[in-house]
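Worksheet for the structure shown next.
With one protein chain held back, the other chains of the complex are shown just where they sit.
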Amino acid sequence: MRLTTASGRRLVAGIPILWLLVLFLIPFIIVFRISFSEVRLAIPPYTPLLTWRHGSPVLQLHWSAYRFLFTDPLYVSSYLYSLKVAAVSTLCCLGLGYPMAYAIARSHAAVRPVLLMLIVLPFWTSFLLRVYAWIGLLKNNGVINNVLMYLGVIHHPLALLQTDFAVYIGIVYSYLPFMILPLYANLEKHDGTLLEAAADLGARPLRAFVRVTLPQSLAGIVAGSLLVFIPAVGEYVIPTLLGRTDQIMIGRVLSDEFFENRDWPVASAVAIVILLLLVVPIMLFQRLERRELEAAK
Amino acid sequence: MKSAIPNVNVMPPAADPDSAYVRIANLTKRFGDFMAVDDVSLDIRRGEIFCLLGGSGSGKTTLLRMLAGFELPSAGTIRIDGADMSAIPPYERPVNMMFQSYALFPHMSVEKNVAFGLEQEGRGREQIRHQVGEILDIVKMGGFGARKPHQLSGGQRQRVALARALVKRPKLLLLDEPLAALDKKLREHTQFELLNIQQRLGVTFIVVTHDQEEAMTLGTRLGVMNHGRIAQIGTPADIYESPATRFVADFIGSVNMFEGRVSDEGSDCLRIDCTELGCTVRAERTVSCTRGAIVWTAIRPEKINISRQPPTAAGQPGPAENAVRGTVREIAYMGDMSIYLVQIDSGRVMRVTLPNVMRGAERPIARQESVWLSWHGSSPVVLTE
Partner (left out) sequence: MRARGLFTRTALVLGLAFLYLPILSMIVFSFNNSRLVTVWDTAHSPTLKWYVALMSNEQILRAAWLSIRIALIAASAAVVLGTLAGMALTRLGAFRGRMLLAGMTTAPIVMPEVITGLSLLLLFVAMQQLIGWPKGVGAVTITLAHITFCMAYVTVVVQSRLSGFDEALEEAAMDLGARPLRVFLRITLPLILPAIASGWLLAFTLSWDDLVITQFVAGPGSSTLPMVIFSKVRFGVTPDVNALATIMVLIVATGIAVSTAWMRYRQQRRVRDLQLAAAANL
């Protein structure tokens, strides 16, 4: 199809490509580059990668940032902790989101848009403020503890804030719409007669669900899980506001290295290792996304 | 509604009716390794309705899209009225297309839709209004100018799409399955309207369809496509009565086809031994073939007689010519005619149709009756490919 002239084509594709090259791709190359430098007290606070000696360039690769990452147990434990938190939160999100998406997909056509709207609505209000709201709920003298004590269920406030539990709550709460929407989009397309056929062939409801619905919705499950898991690994705001102080997540480590310690090479190395951990999930997500868009055609 | 339309340029009949107005030469379109259109050469005359007919995926739409300029040919040329179209973008071609989906702009009223093409030419507002009104009257949509496309029924949309394509007075109008979205009754009615409008405006039409009846009704000539190639070009009668290949014979109408071997060749007739048929076929000699060659004979169902008595010539001893015995297995009553499926002695089933001339004919042929089938020597068509 020739919808544009040659120069028009170049412009339409060229402008966004150029923009993203400069502001998305090249920055990663810079991060990669700086992760191989050493800190120094200067502006900028890292050693250059190329130096000129006797008129010829010398490549100076410093592995110190990476060596540091793998020797100091703080980093390794932060990575593992982040992966654990992201994985547990993703599973909780799936556990809550799947039945919700299923209920919406099976609901009456007239109420479906309303329910979807209710799922998306919180997303339009500030993410930061919604996380903040949980502080008020989870604090020692917060709403939840007050209510439980009033009801006589407990006599001493439970320590809810600054725990793993609070972080899970925060992540599930913030990312739930990202789990529900792809799941809903997938479940909605399902053919109800398939379940009837399965029932007709003698499958009990649970069995029919496991054998028919679940495998078909796998693409939705994977897409939703990736949409939650990948950003959750690097989550910064939620663990900072709700999480433990003795064990921090890797996003916070990166931020602290950069802002508190002004150690740009180590911060960059932290980022590169996060990317290496996430490269497979990210590519998987992109493939799913592409397939989804092609199916829409 | 106005009965006489002024200002409509009725094209004068072309000086030489055989001169090619659109000349397609060796046109080829490849998608990767796949040949969607394969070396098509085709001449279309001024003022005619040329119907492209073919099965799904045979390359009709692709051929049309190359004419409109949406698809670049991989090889070959297109000339319209002598001008080479290769380097001309779609928006500068003297060609308009009526899309199968109609492609009416949903955000514009009927009037705006029809005026769109004229606006691109930079005509004056008054002139545009006049021309739009005129063409809407021709397609009998005069009162609907202010409606949006979604406020129209399918037949009305079809006519707006036609008006929008015609208002620019293209040299060539391409119609991709123009009637496919209409129900059967409306389709038949619209076919004649389309013919009427075409004759009044004198525009050359190329119509794509996979409905053979529609092609026969509309087309002055037909082109049958198969696997990206043109299998045959000719008038509807040519193609029906003298198909050039087995594909065409089978594709247009229904046919009884038997493989055989030429056993005798005279100056104007052939004898063919058909083991599948269980008799010798005598046919007019229309193709060149030598004794012993494998050929196919095709006999249309309506050209076969069915009778209880053996036909007079077939009563003689020796192998029968152009006559076989069989048993009626199935009769389908279609109103205007009946279809008989007759199992002949060799085991094959032949299809025979008879018009129901008389009301309540006396003692009609019934199922399981034993009958004779026979045909005239001019009926079989001999095909070599």
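By letter and in written order, the chains are A and B; residue numbering begins at 1 in each of them.
Here, a residue touches a chain if its C-beta (ideal position, glycine included) is under 8 Å from a C-beta of that chain, and two chains touch if they have at least 3 such contacts.
Note that the coordinates shown come from a computational prediction; the quantities given were computed from them, not determined experimentally.
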Exercise for the section: Quick one: say which of B:Ser41, B:Gln120 or B:Thr235 touches the chain that got left out. Expected result: B:Gln120
Exercise for the section: Have a look at B:Gly59, B:Pro73 or B:Pro90 and name the one touching the chain we're not showing. Expected result: B:Pro90
Exercise for the section: Out of A:Val39, A:Ala219 or A:Leu275, point to the residue that touches the absent chain in the complete complex. Expected result: A:Leu275
Completion exercise
Across A:Val39, A:Ala219 or A:Val237, the one contacting the chain not displayed is A:Val237
Problem - chain B residues touching the omitted chain (full complex) - result: 68-70, 89-92, 95-97, 99-101, 103, 105-107, 116-117, 120-121, 148, 150-153, 155-156, 164-165, 168
Problem - Contact set of chain A toward the excluded chain (per top definition) - result: 1, 3-5, 8-9, 12-13, 15-17, 19-28, 30-31, 34, 44, 96-97, 99-100, 102-104, 106, 115, 117-119, 121-130, 132-137, 139, 141-143, 146, 173, 176, 199, 205-206, 209, 226-227, 230-231, 233-237, 240-241, 251, 254-255, 258, 264, 267-268, 271, 274-275, 278, 281-282, 285-286, 289-290, 293-294, 296-297
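Keep this in mind: only the chains that are shown with their structure count from here on.
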Practice task
Find the geometric centre of each of chain A and chain B from their Cα atoms only, then give the gap between the two centres in Å, rounded to an integer.
Solution key: 59
